[in-house]
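With one protein chain removed, the remaining protein chains of the complex are shown where they sit.
The block that comes next holds chain A.
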Amino acid sequence: MNFKALLMGATWAIGLALSPITAIAQNSGGNLVYLVQPEPPSLASFLSTSGPIGLVAPKIYDGLFDYDTDLQIVPSLAESYEVSEDGKTVTFKLRQGVVWHDGAPFTSADVAFTVMDVLKQVHPRGPNSFREVTSIDTPDDYTAVFNLENPAPYMLRALSVYESPMVPKHLLEGQDPRNSDLATNPVGTGPFRFVEWRKGQYIRLDKNENYWKPGLPLLDRIVGRFIPDASTRTAAMENGEVMYGAYGAIPNIDAVRLREMDGFSVTTDGYAMINPMALIEFNTTKPPFDNPAMRRAVSLVMDRQFLIDNIWFGYGKPATSALSSNFDKVGLYRSGLPNYPATGDLEAAIKELDDAGIMPDADGVRASITLDLIPYGEDWRRAGEYMKQAMKPLGIEVELRYEDVPTWLNRIYAEYDFEMNVNYFYQLPDPVLGVHRHYGTDQIRQGTHFVNSSRYSNPELDALLAAGAQEPDATKRAEIYGEIQEILATDMPVANLFEMEFLTVYNDKLADHATSAMGAYGPFENASITE
């Protein structure tokens, strides 16, 4: 039995003047209803990294690895792994006796099929994560040998159930994985099995009685509910109808209120693998932002702390580099870079423009631009209003533009018809997975979303990115990424604003929902409800 669960159960029991034994007895079992927002388009996590899919599918599937809260590897379907001396062969020893929800055994053939025929082919990020994998040998049912073209240390960070779910070969083989029944009727090896999806209402998962972790999962059932209105989501949480909401399902404005109430908690844990970063993308191919001085000036003038304090209710951390400070854990983050003042530096920004010879006209205007805003909610709109004001003393006149999602995506990533765009990117657990796509020349891919829309191209940086991806030695790798961050702090094709902290709001009756680095995108096998 899990110690923390026991402790929480006991605390509750004392609080409710019940005997601790009752609380412990009820610790196993129970039905968890949680918020899934918005309703996912499918449950094909092998095909789409859409946020709401990540809230459900990881409960059904398993990955080769899990990651603990310090981002260290925890064995999951792979019991152990071994990297060869030259870094070009990675051997996974798989867990024995694992079965799919339909009863078929899980073997190395499933692993080879998943990576080579599914993730590497159709997953949005899979072709990047597994780009060095040339083939996978399966000498026996429980050994999978990945043969790599070049060393790929970052690959070992992309094996979570959210990023790379293992899918059943016997249900997908011979079909187009983009068009299979598995997308809406998933069959995995995970702690919960799929039961029913009522469109517009809920997705129901029941306990997998044959789960390979003994005694788990603790919950009998988990139900993901879709509630379109944010105020109603909060009311449902307050009323105990739902017990868990992550990724801003409960808006910050309500979260800070619930935080003060008895029986509810708010946490920023569980997002370490995601590393969301709020930022501004500049169109570097046309005036005025083809001039790096303009881009630096915008980065200099932004009061990042103001945005965090006033719009995100204090949740967030000013960005200080192209990489999130979370990469400090793996030694890749470099501190002390110029052009990222936490509270804004108007004088430095003005000097930057003056030095570059960008002078104000008779009306004090140096440039008139349009600022596009990511259409993912009111917070971004407010951020845009702040930025408009912040840039005015600099002589930059700003028009705000807020469109619906398809129009915006089309404008930024297909038409490139923008000057400045506020956005956020997941940096993921390794820069190769989440950051390279923003800066590499090979990532200027017209029509592909969330890649290098700035169309920044720098051969020197490209060489460093390529070297950084393959370098197995940690110290050398840190050196390479240090250089990358220096270049980006000066050239500033993208101005990082702040490291976002998503909020998870939960009912205190729910224990142990964030036992891995995956948080809401994790399996919930240790979660339990204490009465």
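Heads up, the rule we're going with is that contacts are C-beta pairs under 8 Å (C-beta built on N, C-alpha and C of every residue); 3 or more make two chains touch, one makes a residue touch a chain; residues count from 1.
Keep this in mind: contacts and distances are computed from a predicted model.
Visitor: For the chain omitted from this view, which of "Transport protein", "NADH-quinone oxidoreductase subunit H", "cysteine desulfurase" or "ABC transporter permease" is its UniProt protein name?
Guide: Result for the unshown chain: "ABC transporter permease".
Visitor: Have a look at A:48, A:252 or A:496 and name the one touching the chain we're not showing.
Guide: A:48
Visitor: From the list A:73, A:104, A:122 or A:330, pick the residue that touches the absent chain.
Guide: Residue touching the chain left out of view: A:122.
Visitor: Considering the complete complex, identify which of A:214, A:406 or A:459 is in touch with the unshown chain.
Guide: With A:214, A:406 or A:459 as choices, the missing chain is touched by A:406.
Visitor: Pick from A:96, A:184 or A:343: which residue touches the chain that isn't shown?
Guide: Hidden-chain contact among the options goes to A:184.
Visitor: Against the chain that's been left off, what residues of chain A make contact? List them.
Guide: 31, 33, 38-39, 41-42, 47-51, 122, 124-125, 127-128, 178-179, 183-184, 198-202, 204, 221, 223, 225-229, 231-232, 235-236, 238-239, 241, 404-407, 409-410, 413-414, 426, 437, 445-451
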